[in-house]
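Scroll down for the structure; my scribbles are underneath it.
With one protein chain withheld, the remaining protein chains of the complex are depicted in position.
Naming follows writing order (A and B), and every chain is counted from residue 1.
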Amino acid sequence: MKELRLMKGNEAMAEAAIRCGADGYFGYPITPQSEVLEYLMAEQPWKRTGMVVLQAESEVASINMLYGGASTGKKVLTSSSSPGISLMQEGISYLAGAELPCVVINVVRGGPGLGDIQPSQSDYFQATKGGGHGDYHLYVIAPSSVQESSDFVKKAFEVAFKYRIPAMVLSDGAIGQMMEKVELFEQMPRRTDEEVIAECGSWATTGKTPDREHNVITSLDLIPERLEEHNHKLQAKYKEIEENEVIYEEILCDDADYVIVAYGTSARISQKTVQLAREKGYKLGLMRPITLWPFPKAKIAEYGETKKGILVVEMSEGQMVEDVRLNINGKIPVEFYGRSGGMIPTPDEVLTAFEKHFM
Amino acid sequence: MEIIKSENLVYKKTSAMTDKELSYCPGCGHGTAHRITMEVLEEMGAIQDTIGVAPVGCSVLAYEFMNIDMQEAAHGRAPALATAIKRLWPSKYVFTYQGDGDLAAIGTAETIHACNRGENIVIIFINNGIYGMTGGQMAPTTLPNMKSSTSPYGRDEAMMGHPLKITELIANLPGVHFVTRQAVHKPGHVRKAKKAIKKAFEQSYAKKGLCFVEIVSNCNSGWKMTPNDANQWMEDNMFPYYPLGDIKVDGQLVK
Partner (left out) sequence: MTEEIIIAGFGGQGVLSMGKILAYSGIMQDQEVSWMPAYGPEMRGGTANVTVIISDDRINSPVLNSYDTAIILNQQSMDKFEKTVKPGGLLLYDPNGISKHPSRKDINIYQIEGAAEAARLKSGKTFNMVVLGAFLKLKPIVEFDNVIKGLKKSLPERYHHLIPMNETAIKSGMKIVKEIQKL
């Protein structure tokens, strides 16, 4: 039987983590995502599935717990919000370098610095361009509803393990705090130790057996030739992901002359704008990138041939718009409308911006 | 118009506090701790010579209430900021004002190393056994079996560790000169705490080393109690675990 619940985005992500058979969660309180840890502590998944939950002393500790946990081949995740995710960047770079699967949830709030605790999308650059040091990418998937908050935790683990890379679920304060109907997926069993060894024993710290070399998890390689080779291997993996893992959604784009490109909460708001625009007779559609990395480059490039103009809407001063402009490559006008600092644009505001630029 | 004759004036809000309305819950100890810190600085004539560092926690906006030059740190990092400020302004009084999550969880490294280096600064440490600002999560100082939003069935020491007596810990470091534990929920305690804060400023200014004043305080919102019940609960539960009094005086541990 399908199980319907009314949940906050944060709670749905926590429940999804339990249900997809995660082995461990490590996190530190920060608004607007503290409900993830709070939900897990109340739910006591160590009694339900054997999953470990620990409140760390900081985000630096959380991400390094993830670094240790992921190296064992087990399914581990953490969650935080912008300032905490900034603290995690060193660890994330190590996880990427060491090719470790794990999930990091960022419920974005206003920045820079301590900023505020209201919803924002100003961590797009950090999430999609690396964030930490070195040549690496995270798989970045952005939910725009509570349902997707649940589904994408599962999806993020799948991709993370398929390619052995860290994955990020990029939510925001609005989706994290909002309650909606969710249909929860069924509990998946946690893998047994034997299954973990069978699946990940070739690379993970599962204990050296006489029949194999010792496994070492490290991001260090002092020989430049070898490190470059390692980087090439990462790049080949990223290329494969770009070819196979792009997800986006188009709403009323087929007959549209103009398209709004927006993700997450901005996409929800812009969908209403599209409705208002259609009532006024404007041929406007919405394209919502769901994976932010890999970015739906080809689809955007196609609009350069088929549409008259694009409006990018973000809760930032303009970050994803750079990727849209790069792929449109000057073929049609790409305009931007954004609010930042925790301000949320309204559908009317977006419509006004659209009319100003294109009507 | 002068409505109070100066000869009748018994108490006046220190000008070292701004007129801004405090953002704290009614009954919270933060307000009193702010006020006595500022009164000490005013009485010492040190307003112009003091730089404060605010934490991340309920007192994140301390800089809006304390009418002195201040800086706001990242969560837990105040002692590092204060270290640099004091080293670059050696003639100033420099202090941090931090909660238990800020000082004893995420900022443990900065706390211990500033203490160990014997920075000539004052640390005012508000221990309310919980994360107030973020909605009542478990802090390193949360008592055994105490409920919080991340220990909803009570702090299980086997799983979540033991309440951290960071004050006793840093008292053992040679760089630390004066360590005391105080409270501010009753007038007698306020007077004692104020004396301790004054001593801390004087001795750190005299380059004797780091001076550390812990104030065991309440968090009625986080503890989910009325202000009065919270104070009573604090006396009955916090004080036995975190006993009040001097811990290190003139560089010597109090036996």
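By definition in this document, a residue touches a chain if its C-beta (ideal position, glycine included) is under 8 Å from a C-beta of that chain, and two chains touch if they have at least 3 such contacts.
Remember, it's a predicted structure, so these values are computed and weren't measured experimentally.
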| item | value |
| --- | --- |
| Of A:Arg19, A:Arg190, A:Arg268 or A:Lys307, the one touching the omitted chain in the full complex | A:Arg268 |
| Given A:Ile197, A:Ala301, A:Leu326 or A:Ile344, the one touching the chain that is not displayed | A:Ile344 |
| Hidden partner chain, touching residue among A:Ser62, A:Gln118 or A:Thr291 | A:Gln118 |
| Touch with the omitted chain, as defined above, among A:Gln177, A:Thr206, A:Thr291 or A:Ser340 | A:Gln177 |
| Where the missing chain touches chain A, by residue | 4, 6, 31-32, 116-118, 173-174, 177-181, 265, 268-269, 271-272, 275, 344, 346-348 |
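One rule holds in what follows: only the chains that are shown with their structure count from here on.
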| item | value |
| --- | --- |
| Residues of chain A defined as touching chain B within the complex | 28-31, 34, 37-38, 41-42, 44, 55, 57-60, 83, 113-114 |
| Touch list for chain B against partner chain A, complex | 56, 60, 72, 74-76, 101, 105-106, 108, 131, 133-135, 137-138, 140, 149-153, 160 |
